[in-house]
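Every protein chain except one is present and positioned as in the full complex.
The block that comes next holds subunit A.
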Amino acid sequence: MKIHFREMASKSWLNILTFLCGSAVGFVLCSQLLSILFEEQKDIQPSILHNDPHARHSDDNEQNHLEGQMNFDADASQHKDENTDIADKLYQKVKILCWVMTGPQNLEKKAKHVKATWAQRCNKVLFMSSEENKDFPAVGLKTREGRDQLYWKTIKAFQYVHDHYLEDADWFMKADDDTYVILDNLRWLLSKYNPEEPIYFGRRFKPYVKQGYMSGGAGYVLSKEALKRFVEAFKTDKCTHSSSIEDLALGRCMEIINVEAGDSRDTTGKETFHPFVPEHHLIKGYLPRTFWYWNYNYYPPVEGPGCCSDLAVSFHYVDPTTMYELEYLVYHLRPYGYLYRYQPALPEKMLKEVSQIYKNEDTNVNQEPLKEKHK
């Protein structure tokens, strides 16, 4: 009897095991089969379920991964319709070296944001500080800091630029670490002039100097010839080294060495260099009538919409937030399809070279009648 039981027990164990083995095998085989079947379906599904234009490019993934990547970027980029040929041409033709007046305490607070925004568009940019900073990087002028040192720093900075980078640029722009500069517009302005001429541009002020002088904060730009004469003037003591008012002192020197104070206004007479942020110029009554500004401006000052050129070159007293806001407004946000009222032209010599690009742009068909209106 007992033997019978054991036999039966072991047999049933074997049966159970066999059964379980079978079900396991069946399960595994089946799941493999199903996963193969469903794999094909999964590939089709994403492009239908997701309301995503990028799904279109999932086919490209197999052939050329890089190409698929590029398509993605081109589709996503807001600048897909942007043609920068003219801007690129000007970059090559009108070389500008920018140097930014800053100090050790302001590298992280202010200069950093200049570096992250407009400074990249200079052909060459240098940050000038009283002491060297290899990481930022900033040039050490070996001066002290302070408002009374500004002129001395300016002289040393221009000297440094002259000694190291004279042949690397045609024009030499000075700006503060709270100035926002639109390099493309500066190039447009300067493209009409010859860097071998002794001339400089900025926001022209009238007091104290007969031909006027340029506001320091709004930034000013010297031609190569002007820079040469400026540096020479200190070697020969034609200009004084000491002054507590940087821009005035520079302006005086410019007059002495026969460097012309240029007219930086656009072809409709609107100012391009601005000593304040847009809000201060655009809002009527923002700057009180008793403010020094109204008596300083060389040309009749305008507040409200006529204050500022479409092709503004600079704004001053720009805090870090406003730096990025201006960057967004100038280089990113735009009204689609809008035909701007002001349609400025390039100078003759440049026009021939870029006329091909103009011919391809249909919007310019409307330019002629508009040009007449705004003359």
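Rule of thumb we're sticking to: a residue touches a chain if its C-beta (ideal position, glycine included) is under 8 Å from a C-beta of that chain, and two chains touch if they have at least 3 such contacts; residues count from 1.
FYI, contacts and distances are computed from a predicted model.
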Could you tell me which of "Probable aminotransferase ACS12", "C1GALT1-specific chaperone 1", "UTP4 small subunit processome component" or "Coatomer subunit zeta" is the UniProt name of the chain missing from the displayed complex? "C1GALT1-specific chaperone 1"
Contacting the left-out chain in the complete assembly, out of A:Arg147, A:Lys235 or A:His332: A:His332
Quick one: which of A:Glu132, A:Glu232 or A:Glu279 touches the chain that's been left out? A:Glu279
Touch as defined at the start, partner being the missing chain; which of A:Gly26, A:Gly146, A:Pro207 or A:Pro347 qualifies? A:Gly26
Against the chain that's been left off, what residues of subunit A make contact? List them. 14-15, 18-31, 34, 38, 49, 51, 53, 74-90, 116-117, 182, 184-185, 187-188, 278-279, 282-283, 286, 305-306, 308, 310-312, 320-321, 324-342, 344, 357, 361-363, 366
